[in-house]
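Could you have a look at this structure, given as structure tokens, before my questions?
Removed: one protein chain of the complex. Kept in place: all other protein chains.
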Amino acid sequence: MEIEIATIGGYEEVGRQMTAVRAGDDVVIFDMGLNLSKVLIHDNVETERMHSLDLIDMGAIPDDRVMSELEGDVKAIVPTHGHLDHIGAISKLAHRYDAPIVASPFTIELVKGQIEGEEKFGVDNELVKMSGGESMEIGNGLELEFVHVTHSIIDAINPVLHTPEGAIVYGLDKRLDHNPVLEDPIDMQRFREIGREGEGVLAYIEDTTNAQKKGRTPSESVARTHLKDALQSMEDYDGGIVATTFSSHISRVSSLVEFAKEIGRQPILLGRSMEHYSGAAERMGYVDFPDDLGMFGHRKSVDRAFKRIMNEGKDRFLPVVTGHQGEPRAMLTRMARGETPYELESGDKVVFSARVIPEPTNVGQRYQAEKLLGMQGARIYDEIHVSGHLNQEGHYQMLQALNPKHVIPAHQEMEGYAPYVNLAESEGYKVGRDLHITRNGNRIQLVE
Amino acid sequence: MEIEIATIGGYEEVGRQMTAVRAGDDVVIFDMGLNLSKVLIHDNVETERMHSLDLIDMGAIPDDRVMSELEGDVKAIVPTHGHLDHIGAISKLAHRYDAPIVASPFTIELVKGQIEGEEKFGVDNELVKMSGGESMEIGNGLELEFVHVTHSIIDAINPVLHTPEGAIVYGLDKRLDHNPVLEDPIDMQRFREIGREGEGVLAYIEDTTNAQKKGRTPSESVARTHLKDALQSMEDYDGGIVATTFSSHISRVSSLVEFAKEIGRQPILLGRSMEHYSGAAERMGYVDFPDDLGMFGHRKSVDRAFKRIMNEGKDRFLPVVTGHQGEPRAMLTRMARGETPYELESGDKVVFSARVIPEPTNVGQRYQAEKLLGMQGARIYDEIHVSGHLNQEGHYQMLQALNPKHVIPAHQEMEGYAPYVNLAESEGYKVGRDLHITRNGNRIQLVE
Amino acid sequence: MEIEIATIGGYEEVGRQMTAVRAGDDVVIFDMGLNLSKVLIHDNVETERMHSLDLIDMGAIPDDRVMSELEGDVKAIVPTHGHLDHIGAISKLAHRYDAPIVASPFTIELVKGQIEGEEKFGVDNELVKMSGGESMEIGNGLELEFVHVTHSIIDAINPVLHTPEGAIVYGLDKRLDHNPVLEDPIDMQRFREIGREGEGVLAYIEDTTNAQKKGRTPSESVARTHLKDALQSMEDYDGGIVATTFSSHISRVSSLVEFAKEIGRQPILLGRSMEHYSGAAERMGYVDFPDDLGMFGHRKSVDRAFKRIMNEGKDRFLPVVTGHQGEPRAMLTRMARGETPYELESGDKVVFSARVIPEPTNVGQRYQAEKLLGMQGARIYDEIHVSGHLNQEGHYQMLQALNPKHVIPAHQEMEGYAPYVNLAESEGYKVGRDLHITRNGNRIQLVE
Partner (left out) sequence: MEIEIATIGGYEEVGRQMTAVRAGDDVVIFDMGLNLSKVLIHDNVETERMHSLDLIDMGAIPDDRVMSELEGDVKAIVPTHGHLDHIGAISKLAHRYDAPIVASPFTIELVKGQIEGEEKFGVDNELVKMSGGESMEIGNGLELEFVHVTHSIIDAINPVLHTPEGAIVYGLDKRLDHNPVLEDPIDMQRFREIGREGEGVLAYIEDTTNAQKKGRTPSESVARTHLKDALQSMEDYDGGIVATTFSSHISRVSSLVEFAKEIGRQPILLGRSMEHYSGAAERMGYVDFPDDLGMFGHRKSVDRAFKRIMNEGKDRFLPVVTGHQGEPRAMLTRMARGETPYELESGDKVVFSARVIPEPTNVGQRYQAEKLLGMQGARIYDEIHVSGHLNQEGHYQMLQALNPKHVIPAHQEMEGYAPYVNLAESEGYKVGRDLHITRNGNRIQLVE
């Protein structure tokens, strides 16, 4: 059976991930993501109303025109988890394909949100839920399996396409976490089995985000211990404490909610995306928040919540808000500019449970947000976080577990592939033979 | 009563700490440290045989000639903990003063080691043990109290000299740790009492090492969780695992020993200073190591231990060795150069439970050690560590607890004082009035 | 005669410089500057209409309330050169003092511009022109002398107040340039004389901006050679070339104009401040621009100029525009966003004859401007520049020339003073004796 991989997007950048695998006459698409930074650099761009081709020209969504060169029918669109760089182009591209969107339940829920927000295209692909540990027949003699992995969002999976020529493991976005906070540990056992079963692994597409980082990505439980230490140390403080983190990072939000309670404060989630993600997770039973946990997304209800906090006493609450990167329009930045009813005072604490994404525009905005917070007397706690991506040791372990015939580094620009190439070469792979440095829009024929 | 503080050493650098407080006719000296980097930059310098004046000229030990200007008698020499930058000059300077050395039991033990190693001077000052929480009368109407603090070495204290004019708190080297691994939490309660008692606090001398760092220094328990996560992830590895950390960091060594056992390996401590510190801690009962824990310092016994490891199987041991900074003659660097019987192989793991001290010579040496380890196939786990010094939030809390009349930043060069000055000014202090930016060799008259 | 120095602004930051010297009953004020970054961090602040007190609270202009403690009459306000951090608060503060503004002719011209733009206060202090090399009697037995210095703006001086107790040299903002492009070399000869005359130099207030930089600040002639090399290499290019630099840097603008001609292009100055500074310099005869050099500041005339360029051919012009730091509203950023009639094409060259000011907000904006330029195909030439401030060697030379009794580092925050303190101590000065680390709002009594 012919096996071919089209590396459509996310092979020259982090963002707008999209990969297609053709096995015989059947094609499966993994991820359809958005590169948000390509949107934000322009003023006043509203993607909701934009046409796909314009977004492709901007480099914001994958250029899927290479799909016409793949001789086969798309049988499924498979986003691996709910981050925008993996699902954010579905509303712009999925309607072109007559195929269901297959994803884990939480991811499906977030995909729904994307589709509902879309104003240009009508997307009515079937939405099919499948959880980690499950699989389905697909196309002609193929099987699609989801392996449960751990990442900075819940319900992430690595899809595996089993073909007669061996398995194709699409390995994007995970950390080897044996002690995550809300979920099961990563299913390394299953990866090891896949590495030994049948024809073994034909190809492994790997998330190389952190390939330059030594050692092992710490478990979410390390971030949790760090966060607990920080919040408990504030137990006696009788002023304002505010925290911010990635809205989609349900485990972290859950820890913040829990520790707020422990130090005698009422947690409250504020900001549109904070409400969006945590609301979905709670509705679906992924997390068991306290009954009295407030979540507010709309400007008016947020301001009402802030007024209530100011009336009842800042020392009784712990708002968890959006704005961890200093985004100009996020809640924390508005607080820093004094645009909300919440009044910061000297000694108030602001906890960034996130790292600064090291891109200069971003660094500048975060700096400015911290400056503005500081001008109001706030004290910053930063970098209480662990990455959601594999460091070098995780890469070694995955190669050893899967023992793939071909390896395709992904999720980076070429500069980011370099340390992964060194690592994979030390395991016996060779560029140009079985280690494929590729670019957006290329096709790699694995079996002819 | 006249109160005067002589800032003798460690006010223009990190290293060679020494401060004298005169209260009336009595003088107490806090710390007599060594600036090791001023020694190491020269080839082949052996401090054991060198004269004080030469070491003073090199900037290696405090220039205590300003002591002759202090009109009073030295009643005690009080090292705060056992790090070299606090006790390393005792063997060169203490014999000039007719006064006992008063310190916590573990510190006294390490001071003894210093004195025994000295080849130039005979030091026979009385050695007096006093623990955190205890105090003694001293001089004329003065009281010396030890407050228990948490640092990266056990049995650290902050000495407080109670005078009729208020307390002098010598605050060098601590972290506000409410959950340390081997010891009691820092005694913040006592600091708060001292801040409110009698005349309150006349002066606070503060360790500003981390004054540029936001938030709170994480607890040792955070490093421990991180370390546990790393070591547990190696449980299935059947090759060599080696760890390194600060030899004097007994809590960390203890965690390493414990986790080695947990993953089924025999820990073994190797290297002269590893044996020195851990041996002392165990003899004195600060730590309860397993009975079968080997500690070897001399070259021959170390090599014998390595041979035994190679014979019985690297997978059965976890050597904890010196060399976390890539020091050219330390054990790990010797291993990296293939100069020991221990043979590293591809896939072996080396855990640096320490951060790189950010000084270029050091960074270069550490880089070289890692390169050499990598050339043998070893994989590096780095930065599994937390600092032993206060971040900004700790400084705020200490100022609020003590409410001192005068503040004297220490333990840095002027560049390092700058962020502390901003911080203290935000709490109402003012340079030139009650916030004293000083230099080595100055005297500050607090009460005339 | 009592001599006292009030360090009013610019002693905790770069920006809002202001220093007052009292000699007996007479007071002279040096500089009244603006800290622009404190304004720009807020959205939509228009300083023109703001009250002084609000600007003081923002940290934007000097807090001159300490002036009420100085027992003497202000005889002159003396800005040293025309940069905003030295003249930008004159329109907000000068009217409070019944004293003339004394400055070099070009500086006076720029002060006029400031006063005319002011909408809140009426400023009618007398404007008195005095050039480098000249002096005037002032107050009771004092003499004010201007020594010609070289900086990144023309007609900069260092004012010297000669008192019976010795000279006070206000040394802000210069580079020791023996080969500047448009002006005479720095008058080191005069500084050496002042160091030896009469009572010598009582105090030297020093610009420590670059005190951490080794060696010597290169001459403007080095930047000129660099710029020439870059522009000449583009001689054969038949597309667009655009340059940007500091609008006030007349020497650099002049070199750009000259080299544009040399490679067969018509230079044209675009942007409000570009027209403002270069127009003033040309009118006053400081620079001899070609007769056909266009300068356009108003939006409409700029757009007209761009249309003409597009019609006649980009290859015939070299626009010199504002926007070297990526300021969001500057001309180059507008070009990068496609908001002007000038259309950038692949291969067009953009020359930044400026360095990026290393502040994160700024770095982020500049990065974004370069990204946007790059998206249109432009190629960036950056860092064709030399600093206008003394490096370490210049500081040594000034101390040796003047041999001052007291030294007061200025024009930095404390962190920036640290390397200068090390330098001055190596020349025999001592903090707390004759080397004064001070803060905004302090007074230093030199002669009682």
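Letters A, B and C mark the chains as written, and numbering starts fresh at 1 in each.
We take it that contacts are C-beta pairs under 8 Å (C-beta built on N, C-alpha and C of every residue); 3 or more make two chains touch, one makes a residue touch a chain.
None of the values given here were measured: they were computed from a predicted structure.
Undergrad: Have a look at C:131, C:179 or C:445 and name the one touching the chain we're not showing.
TA: C:179
Undergrad: Of B:43, B:124, B:291 or B:448, which sits in contact with the chain we cannot see?
TA: The one listed residue touching the chain not shown is B:43.
Undergrad: Thinking of the whole complex, not just what is shown, which of B:365, B:412 or B:442 touches the missing chain?
TA: B:365
Undergrad: Which positions on chain C touch the chain that was left off?
TA: Residues of chain C in touch with the missing chain: 176, 178-179, 214-216, 218-219, 221-222, 225-226, 229-230, 232-233, 346-347, 349, 351, 377, 379-384, 392-393, 396, 426.
Undergrad: Over the whole complex, note the residues of chain B touching the chain we left out.
TA: 41-43, 337, 360-368, 371-372, 375
Undergrad: May I ask you to list the residues on chain A that touch the chain which is not drawn?
TA: Those residues of chain A that touch the unshown chain are 413-415, 417-419, 421, 425, 430-432, 437-439, 442.
Here is the rule we use: only the chains that are shown with their structure count from here on.
Undergrad: At the place where copies chain A and chain C touch, is the share of residue numbers found on both sides over half (same) or under half (different)?
TA: Because over half of the interface numbers appear in both copies, chain C and chain A meet with the same residues.
Undergrad: Using mean CA coordinates as chain centres, what's the chain A-chain B distance in Å?
TA: From the centre of chain A to the centre of chain B is 41 Å.
Undergrad: Which whole number of Å gives the spacing of the CA centres of chain A and chain C?
TA: Here the centre of chain C sits 47 Å away from the centre of chain A.
Undergrad: Please list all residues of chain B that touch 2 or more other chains.
TA: none
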